[in-house]
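The block that comes next holds chain A.
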Amino acid sequence: MSADLFRTERLTRRYHNDGREVPALTDVDLRIAPGARLGIVGESGSGKSTLVRLLAGLDRPTSGRVWFEGTQITALPERRRGFLRASVQMVFQDPRSSLNPRMRVGDIITEPLRSRLLRPQLDGLDHRTRLAEVLAAVDLEPDAADRYPHEFSGGQRQRIAIARALAPKPEVLIADEPVSALDVSVRAQVLNLLTDLVAAEGLSLIVVSHDLLVVRHLCDELAVMRAGRIVESGPTEQVYTHPSTEYTAALLAAIPRIRTGPGEPGASR
Partner candidate 1 sequence: MKKAQLIAGLLLVGVVTLAAVVSLFWTPFDPIQVVPGQRLQPPGPVHWLGTDGFGIDIFSRMLVGARTTLLVGIISVGLAAVIGAPLGMLAGQAGGWIDDVVMRISDVVYALPALLLAMLLASVFGASTLTAMVSIGVASIPAFARVARAGTLQVMAADYVLAARASGTSRWGIAGRHVAPNIAPVLGVQSSVGFAMAILAEAALSYLGLATPRPNPTWGNMLRDAQDYIFVAPLQAVWPGLAIALAVLGFNLLGDGLRDYLDPRLREVA
Partner candidate 2 sequence: TDGGGATPAQAKTLVVGATLEPASMDAWHNPDASIPQVLLYNVYETLVKVDSDGALKPLLAQAWEISPDRLTYTFHLNPAAKFASGNPVNAAAVVANLDRMKADAKLTGTLQAQLAPIASYSALDEHQVQIKLTHPSLMWLYDLTTTVGMILDPAFSGDLNNATAGSGPYAFASHDKGQSVTLAANTAYWGTPARFDKVVFRYFLDPNAENAAMLSGDLDIISNLQAPDALAQFSDTSRFTVINGTTNGEVVLGLNHTTKALKDLKVRQALTMAIDRKALLDTAWNGQGTLIGSMSVPTDPWYEDLTATNAYNPQKAKQLLKEAGYANGLTLRLRVPVVPYAVKSAQFVASQLRDVGVTVKVDELEFARWIPEVFTKGDYDMTIVAHTEPRDFGKFANPKYYWHYDSKKFQQLYANADAASDEAQAVAGMKASLRYLADDAAAIWLFALPNLVITKNTITGLPANASSLSFDLTSIASR
């Protein structure tokens, strides 16, 4: 039981929009083993972001529970979530809006280290050395620390976001659409970086994406979501090659592929 990294039980989250209920997540039961690399896919609005926000303890469920390393975190007050914050870090979709435009990169990256919640867990970690380490880890020049986010390209910004997530030495990295705002040339860099880091630091990884190819590249396990429920899950290759639901099959079929062979243009064929 405590062998699970994350476990959820009938996790439900409903949003209230001006009185109307939006069921973003309904009765999700999920187990994630330590060291797992889980991909969550699904169409827009299917509840992927909601699910990971609940896992990261950034939101409270309407009902249901979440355990992290055997501790139930749903009922925990914010000030006792330090261990969670130290262990689980997030990377967001849009590298532009996830970095405060008015902070220097160095301050952005070391912000988690300054948190009072995390300090007990991070005893003795020197900010400067850690900053240098993570900058090196994401392959950024050391002088990047003194600049502002807008001075970087999209790919570099996403690397800054990753560096921030790495700074407090987390065990789990949650990435919510980490590459969908990036163009192909940069996408490859970031995906490589993530692959390397996960291998090098022994991180558990949870990746949200609507791009099945990204998930397939990064993850060994896959969960497919639709309308707030997990409709299919299993090892990536299996789901990828033998989808058991029509929905998954449709998702797979829609993946655009470079057409290099001769023939009439047109996606319909």
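Assume contacts are C-beta pairs under 8 Å (C-beta built on N, C-alpha and C of every residue); 3 or more make two chains touch, one makes a residue touch a chain; residues count from 1.
Candidates were picked such that all candidates are chains of the complex that A comes from, given by their letters.
It should be emphasised that the depicted structure is a prediction, and the values quoted were computed from it without experimental measurement.
A.B. asks: Have a look at 1 or 2 and point out the one touching chain A within this complex.
C.D. replies: It is candidate 1 that touches chain A.
A.B. asks: Which part of chain A faces candidate 1 closely enough to touch in the complex?
C.D. replies: Those in contact with candidate 1 are residues 53, 56, 58, 81-82, 85-86, 88-90, 92-94, 97-103, 107, 111-112, 114-118, 148, 150, 161, 164-165, 167-168.
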